[in-house]
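Quick one: structure below, then a few questions.
Removed: one protein chain of the complex. Kept in place: all other protein chains.
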Amino acid sequence: MNIYEKMMSIDRRILFVLIALSVIIPLLKPLLLPINVTKEAKHLYEFVDELKPGDVVLLSLDYDPSTMAECHPMALSILRQCFSRGIKVIVTSLARPEGLGTAEMALTQAAKEYRKKNGEDYVFLGYKPNAAAVVLAMGENFRLAFPNDFYGSDLENIPMIKGLKNYKNIRIVVTVSGSAIIDTWVIYAGGRYGVPIGAGVTAVMATDYYKYLQSGQLVGLLGGLKGAAEYEKLIKHPDMATKGMDGQNIAHLMIVFFIIIGNIGYFLGKKAKASKGMGG
Amino acid sequence: MNKKLQTRDKGCLRWWILPLAALIFLLALGGGVWAQSPGDTLPPSPPSGVTAFDTPNDAGRNITIDWQLSPDDVRGGKTVKGYDILRSESQEGEFEVVGSVVAGISTFQDDKVDNHKGYFYKVKAKDHLFSESEIVGPVETSGQWYNTNRTVVLIFVVLFTTLVIYFVSSAKKGKKLYVRPIPGMDAVDEAVGRATEMGRPILYILGLSTISDVATIASLTILGRVAKKVAEFQSKLIVPCYDPIVMTVAQEVVKNAYLDAGRPDAYDESNIWFLSQSQFAYAAGVNGIMLRERTATNFYLGMFYAESLILAETGNIAGSIQIAGTDAVVQLPFFITSCDYTLIGEEFYAASAYLSREPKLLGSIKAQDWGKLGLITLIILGGFFASLHIDAFVNLFTVGH
Partner (left out) sequence: MAIQFFIPHQISLEVYRGALDWLMIIAGFTMVLGIGSLIIHHTNKLKHQGEGWGYSVVTLLGLVVMAIAGVRGMGIDTPFMQIFIYAQNPIQATMFSLLAFFIASAAYRAFRARSFVATLLLLAAIIVMIGRVPIGAKIWPPIRDISNWLLDYPNMVAKRAIVLGVGLGMISTALKIILGIERSYLGGGK
């Protein structure tokens, strides 16, 4: 096997090790590269920032542990922004049952930081199967989908949610998800009931939702770890996402490097074969 | 002497009471004046043009009240703080406040009313004083049987359904319909044959969605046809399922495919089972199957999410032929880089018709093609009119709530 063939067929385990190193080393030795804020993230931030204390936001944390790395920092940032401004939050988790744990983790962490009380400053409704049915039911009345909150309290006895009926009492729905449940929120809650929708999604899905931004069906969009880092910058609370951006920078460059090496090997190998054929 | 004193006293009492009362009155009036903004002793002008009507396109129990803003509801004029909306069940009856809006808003929806009952409304403009509009009514509310805002959608649905029925009928009458080759579907026979030669099983993944997803149903239709070929080739088919309902349907589909192929004895229900409803647990399980069983052919047909690349790349490592098809546009690039054949978008929906070559099913593909032609025409026209800033054409297609 000549050098060009070797360049074209590097053992994938070597690639895996190099990718691992390109993520681990910046975590240990941060590069502290600046983060630019996109207009999609800024629109979402400004919408929430213009709400008044006492306004209610519905935050649907529709992600599970697999997408936690990208979605959890977004959820924390939005909760921190709401709690710091006295905005009340209703939290649900509709995508998968595993999402309950991650949603509760984010909520209790943010509530502890800002000393917010369950029932007065936030309500955690929990999970129900069949997201489309639940989203539609909440458009009529929250109690249709969730007669009790996650901890078993009757919604009628919870001070924060007593006067709230449906999306008409909500200023914005923000869904943080690694699945296509965003479409459910946009089509049913936004399209049918007219409530503004904001979204935070994994990087791979972000490009799929620019169409909603362009048509105005989404108020703002956070895409992947970068989107989470942008929001942390906007709320002036750098955390996990900001730390992870350095690793992402280097990993992207490493993949580009692999592609270039592979193509160099391909073209030079082709050239060598052609000249061998002509010579032989 | 006492009588004179009493008389004098009474006369003394009277004379200072009146000036005192006058002084108090003047003070109160003056204080009231000082408490108000200078010159603001009059209430704001009332709102005018009040109309109340049954809110259209709803289930009833909702009345919309519109009005023209008070002339004083302007910057620089007398400040109107807001409007109260009052309702009564009779014109002479007592009016109660049913809602309030801030200044600048000229509409309100009263959703605490009963159907088929007359209500009267008036609107009050207020700052520290108030003025009321004329009373309007009686207005009744009821549910509508048709939502006029969605007429455009209905027209399109009817048009497209007509197209489908027309082409299916034409196909039934024997009209030949041309469908371009789809490489992924042409390769199914070759892929199943390869598995038989190598003595290795075929893996079929129905996607990670529920039975209510059209992609899953489309995948089940293809599964029936692939299972029949597998039965004819006497190979092994493995179908690990993400959803329990999809699993029961898949078992029936494969069982009947084996029956159709005349090999009911070869059907093994344990090859179609529920694996996990957790996305990455399912991906891990499927990866394990691919590497342990060394499947010769992998089909990924249905709705996929982030696990698509994990599945496809592992299949690549295992050396399997891979045919993928999904309507999840985001996952298509991953399948294209890792699979041998990929059905993009509606090719996936056409696959069942393509495999069976049934005229009725081919007719529906024709209807899709004509539907696309119609959409392309509308897009071109829409782009043309939008460039000329003519919004009327685009507004024709607006769908309301």
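So that you can tell them apart, the chains are marked A and B in the order they are listed, and the count of residues begins at 1 in each.
Keep this in mind: a contact is a pair of C-beta atoms (placed from the backbone, for glycine too) under 8 Å apart; a residue touches a chain by one contact, two chains touch by 3 or more.
All values derive from a computational prediction rather than experimental measurement.
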>> Using the document's definition of touch, tell me which of A:110, A:137, A:161 or A:234 contacts the absent chain.
In response: A:137
> Which one, B:101, B:266 or B:284, makes contact with the chain that was left out?
Replying inline: B:284
>> If I consider the whole complex, including the chain that's not displayed, which of B:23, B:42, B:129 or B:245 touches that chain?
In response: B:245
>> Touching residues of chain A against the unshown chain: what are they?
In response: 10, 12, 15-16, 18-20, 23, 33-36, 64-69, 98, 100-102, 104-105, 108, 128-130, 133-134, 136-137, 140, 144-145, 151, 203, 207-208, 210-211, 214, 226, 245, 248-256, 258-259, 261-263, 266-267
> What is the set of chain B residues that contact the non-displayed chain in the whole complex?
Replying inline: 57-61, 115, 143-147, 150, 153-154, 157, 160-161, 164-165, 168, 214-215, 217-218, 220-221, 224-225, 243-245, 247-249, 252-257, 259-260, 270, 273-281, 283-284, 288, 292, 306-307, 309-310, 312-313, 316, 327, 329, 332, 334, 336-338, 344-346, 348-350, 352, 356, 358, 360-361, 364-365, 367-368, 371-372, 375
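The rule we apply is simple: only the chains that are shown with their structure count from here on.
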>> Rounded to a whole Å, what is the gap between the Cα centroids of chain A and chain B?
In response: 21
>> With touch defined as at the start, can you tell me which chain A residues reach chain B in the complex?
In response: 12, 64, 66-67, 96, 98, 178-180, 191-194, 202, 204-205, 207-208
>> Can you tell me which positions in chain B touch chain A when the two form their complex?
In response: 277-280, 303, 305-306, 317, 328-330, 401
